[in-house]
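As you look at this complex, bear in mind that one protein chain is not there, while each of the others sits in place.
Think of it as A and B in the order they're written, each chain with its own count starting at 1.
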Amino acid sequence: MQRAAVKVVPSRRSSRPPAEAKWKVRCLQYGSLLLVLAIWYLAVGPGHASPFILPSPSAVARALPGLLTSSETWAGLKATGYQVAWAFVIAASLGLAVGILGSRSVLSQRAVEPVLLYAFMAPLILLYPIVVLIFGLGDSSKIAFGVINGFFPMALNTLRGFAAVDPRLLRLARSLGATGLREMAVFRFPAARPMVFAGLRNCLALCVVAVIAGEILGSTGGLGYLIARAASTLSTTTLYGYIIVTVALAAILHSLLSRSETFRDGARS
Amino acid sequence: MTPRPYVSVKGISKTYTSVRGEFVEALSPVDLEVYPGEFVCLIGPSGCGKSTLLSIIGGLTKADSGAVNISGSLVTGPMPNEVAFVFQDYTLLPWRTVERNVSLGLELKRVAKKEREPTVARCVALVGLTSHAKAFPRELSGGMQQRVAVARALAVDPAVLLMDEPFGALDEQTRMVLGNDLSSIVAKTDKTTLFVTHSLSEAVYLADRLVVMSASPGRIKEIIVVDEERPRTPSFRTSEKFREVHERLFNSLRDEIFAVGRDA
Partner (left out) sequence: MIFEGIVRAGIYNPYFLPAPSAVLKAIVLLAKDGQVRRAFLDVALWSGEAVVASAVVGTLVGCLLGVWPLGYRAYLPVLSTAVSIPKIVFFPIIVLLFGIGANAKVAYGALSAVFYVTLNVAGSARNVDPAFLRAVRAFGGTRVDALRRVVLPSALPGITVGIWVAIKHAVNGVLIAELYVSINGIGADINRFTQQLQADRVYALALTLTVMAVTAAWLWGRVDRKFDAWRRLGDA
């Protein structure tokens, strides 16, 4: 039984042009960044934009080191990070549970999905005053608000992911006698993984947004508070500095999530 | 002494309700006996119920009447220990390598890793994919993916192989190669096999007996015996015996085949 060991690679996107070279991508990204910086620099040149609204990049650059080493900033980072972490963990777990439970039968899918969808559409910011009234002004209200915001996209994505498992895979599972928990673990969960991770990403994004919004509106601590304070005292350089710090925090959290997604993920590119 | 049947189908029928609310008799009562080690092909036009029958035999679908016995036990649901399926759409788990796909059935039977490994290696070698053992399904061609499916079915060492048009999505040449290999593997491992196909030449080449089915309602029309030793060799395809059986099969199906085109 000899056959030629020809390795055919039938890529499903075989008609798309090959992926662009990495260096080109990097060039474009950094090029755009430089362009933005250049515009910024020019904009604050002689008499263009008021230094109140738009401090010069060099001023911000000068202020950054001070900010980064200030204990206040780090305290704020810790507070925000703590709140986001808790909100994310709770929202993700709840969302996962609800999503999986909701996907068990067509009936439950039809019942649960619209509820989640329309709750997702509600302007949840309106709940913030109520959350504060219930939880007080401390960490827990920010965490609670974060959970409320992050829960829905996670539940929705999980529900969709588990509901949409290829029925052929489920037929295979049945023919192999896999039921219940085994079927879930071996067949459904890996199949739903991309959607679950998309849900996790959305959840993280909304948790961060919600927590910081909470900090800005209900000033007690954290990065949001620092931003609000810088804004109200019109120290725009500090403001921009804090914004950069916040953006950096969000970026780091997301890259951590992406890392965990590709960990052990040999099957997909 | 006549051997006792291994798979016994008695009075199996199945009716579906179509979208328009009509009753479609997918299978009117069907009887069939398959003997141990036999290779039986179910062949017929679309809608004759061959896939349904296979599914019922394997316990994936419930019949409306009648009973199926495999090795004396009544079939009430999927029997992963006795029966292994190979479907047309390969249904390999895309996130697992070839090896891990083949070991799937064994894992679900809670076979320990140490015991699994040699079996998996053996089955992968049997289908000639040892050099691709660590590849992922998307890196493989259609024919190779189907080999993995066969290996996976063999790994659980079932008594009965149920194959539903496994080579249906492949080109003619790959079909021939795979058909050849399947014939050797099945003869070597002495499996009882039920094989559903559309292709007349494939059926004649592979089977000991051809169960010819017709549609509306689904029923067994005729059973043709192919008296030739297995494993088959490529020269069988051009032999006189092959031609005769092929012609007999064609005549049996002719009315059905050409009737399908014309709307009743």
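In this text, a residue touches a chain if its C-beta (ideal position, glycine included) is under 8 Å from a C-beta of that chain, and two chains touch if they have at least 3 such contacts.
All figures in this text were calculated on a predicted structure; none of them were measured in a lab.
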Query raised in the report: The complex has one chain that is not drawn here; which of the drawn chains does it touch?
Result: A
**Report entry** Identified contact with the non-displayed chain, of A:Leu137, A:Leu170 or A:Met184
**Finding:** A:Leu137
Query - Hidden partner interface residues of subunit A, rising order - result: 15-17, 19-20, 24-26, 28-29, 32, 52-53, 118, 120-130, 132-134, 136-137, 201, 204-205, 208-209, 211-213, 216-219, 224, 227-228, 230-231, 236, 239, 242-243, 246-247, 250-251, 253-254
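Operating definition for what follows: only the chains that are shown with their structure count from here on.
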Query raised in the report: Distance from the CA centroid of subunit A to that of subunit B, rounded to the nearest Å?
Result: 48
Query raised in the report: Along subunit A, where are the residues that touch subunit B in the complex?
Result: 1-3, 5, 7-12, 166, 168-169, 171-172, 174-178, 182, 186-187, 190-191, 193, 266-268
Requested in this report: Over in the complex, which subunit B residues touch subunit A? Could you list them?
Outcome: 58, 60, 78-81, 83-85, 87, 89, 91, 93-97, 104-105, 107-108, 128, 131-132, 135-136, 138-142, 144, 156, 177, 181, 184
